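All protein chains but one are shown in place.
Naming follows writing order (A and B), and every chain is counted from residue 1.
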Amino acid sequence: MSETDLIIIGAGPAGLAAARMAADCGLAVLLLDEQRAAGGQIYRNVDGVSDAEAAVLGKDYLSGRKLTSALAHPKIQHFHHAVVWQVSGDCRVSYSIDGNGTTVAGRALLIATGAVERPMPIPGWTLPGVMTAGAAQILLKQSGVAAANAVLAGSGPLLYLVASQLCRAGQPPRALVETQGPRDLAGALRHGAGALRGWKYPLKGLGLLAELRRAGVERHTGARDIRIEGNDRTEVLTFKTRSGFKRIDCRTVLLHHGVVPNTQITRSVEIEHRWDVGQSCFVPARDDWGRTSLERVFVAGDGGGIGGAEAAALKGRLSALAAACDLGYLEASAKDEAARPIRRALAKEMAARPFIDMAYPPYREALIPGDGTIICRCEEIDAAEIRRCVSLGCEGPNQTKAYCRAGMGACQGRYCGLTVTNILSDELGRSPDEVGYYRIRAPLKPVTLGELAAMHEDKTEGIQT
Amino acid sequence: MKADSDFQILGRLKSQVSIIFDGNAVQVRQGGNLAAELLAAGITTFRRTPKSGAQRGPFCMMGACYDCLVSIDGIVRQSCMLTAEDGLVVERAGPGAGTDE
Partner (left out) sequence: METDYAIIGGGVVGLSVAWGLLSLGRRVVVLDGGDGSYRASRGNFGLVWIQSKGLNEPRYARWSQRSTGLWKEFAEELACHTGHDVGLEQEGGYDLHFSEETLAATVAKYEVLKAELDGNYPYEVLGHNALRQAEPEIGGDVVGAILHHQDGQANPLRLLKALADDVRRMGGRVLNGKTVDYVDRSDGFFLECDDGTTVRSERVVLCAGLGAATLGPKLGFKAPIRPQRGQVIITEKLPKMINRPSLIARQTDEGGIQMGATNEEVGFDDGTTTEGIAKVARDAVRAFPKLAKAQVVRTWGALRVMSPDGLPIYQESAEMPGAFLVTCHSGITLAAAHARLLPHWLEKATGAPDLEVFSESRF
């Protein structure tokens, strides 16, 4: 088994920044990432886009090139297209590249697997033609492909960003259907002071909205009872607002109501997690260096709590400093000294966060969906089935999983886990922390039986087992 | 790319190659993301679910949702994590795979 000082999983802003910082401290770094190029989702394909695409995506996106170019360092080994499918708490990581599996041992491990979009189960969300807003953005970044005549639905600044990027790409969206209402904004404004310190984010949001107005994009707010209908594919989106029932014919719907930490790996190694009330999601418990309940296992970036790309890079650097210190490459005092400016920048970066969280709360009907709405896309289980399991005595997601198969499919609960916890919390009158979450098991990503079998070291034939 | 596709390729077309999707030749960009190329070619249904046979297409484009599954050389894989190469033979995943609709 090969060995290294620090294994970093994920080459998004946190992983990239951490890799360089750790390498600068002298650590041998192995950076594993499943994409074909560094950047994560936020800076996806940042080194590969054409000038025309770059103009569509904007300069925040292009700033990711500073991070990817910093990977050129003799101490950093970057494996792209490396699919991590098993991680153990003692810093061993099993991964496959082009169908060949291997295991590597680290002296420390940094999990920097970022965020996934918050599941948004609404009626019809499994129909072809429904995607996440993030997916539409990935299509732009990775492939220069723009969704035409799309309807964007949900809440959050990403909707504005994707909508304006589509406008710039010459494919203005058909409509923007937002779930947040004026009361959410009023509540958020009470956090005005914080928002002022992080002034650039609200200002950016206003700029994007102005851009959408100029492009003539139809916009609705306070939407509820959002449904997508169609025979085998998306045909129409309906919803209600204070001005009544609306119906929009469309073939593409882009959903989004916030992002949440991708906790598949942190759950699989059984790091402690806690419910973050402000962001309505579980986050791995970590100290302000990203240390977790497991020795020498760190979490940085949005995977440890949503803060955005710039905060993620800063958190990655902090974790790299702590790992360097823990492995004896850096004195504690030097670590603290180096961390000081990073922490100042981080505080500024996080200042607008409560404002954004309050102004764009998740769509409540998608947090605790009504009976009949599919919540587990893989096994096609609806919310009513979870409630039936409660009447049979299920008190947690692992019991409902055994009783109705929600969470047993290929996505391993990524798109139903939070919903099941929320429904159970609601039905049982207990906090999400008390209800808990799925036990996540390997493989974290697809691996064929043949790949696994090839990793068996005893090749002796003729042994009956 | 089809003119009536719901997904439009920006800018000028790079070198096109041919892949087979469910028995039909589809023109795609060499080296492009497979799911993106299929969407741009106007394909919406990538798989059918094993339980109900419902049609599904790409949802997350980042390897998390498993709804863009296709079958290549007998192995069911996430098309959003694959690259389109000349001559690739791709089938819809799930019940009825390989049959024309």
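Operating definition for what follows: contacts are C-beta pairs under 8 Å (C-beta built on N, C-alpha and C of every residue); 3 or more make two chains touch, one makes a residue touch a chain.
Not measured: the values here are computed from a predicted model.
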item: Touching the absent chain when the full complex is considered, from A:186, A:347 or A:392; value: A:392
item: Selected from A:2, A:50, A:103 or A:431 as touching the chain missing from the view; value: A:103
item: Positions on chain A where the hidden chain makes contact; value: 86, 88, 92, 94, 103, 392-399, 402-405, 408-410, 412, 435-436, 439, 441-443, 446-450, 452-458, 461-465
item: Residues of chain B in contact with the chain not shown; value: 50-51, 73-77, 95
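By definition in this document, only the chains that are shown with their structure count from here on.
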item: Mean-CA-position distance for chain B and chain A (Å); value: 24
item: Touching residues (chain side chain B, partner chain A) in the complex; value: 5-11, 32-33, 36-37, 39-40, 44-46, 49, 51-52, 54-67, 69, 75, 77-78, 81, 83
item: In the complex with chain B, residue positions of chain A that touch it; value: 34, 36, 41, 50, 52-53, 56, 83, 116-117, 126-132, 134-135, 138-140, 142-150, 169-171, 232-233, 251-252, 262, 377-380, 409-411, 414-415, 445-446, 448
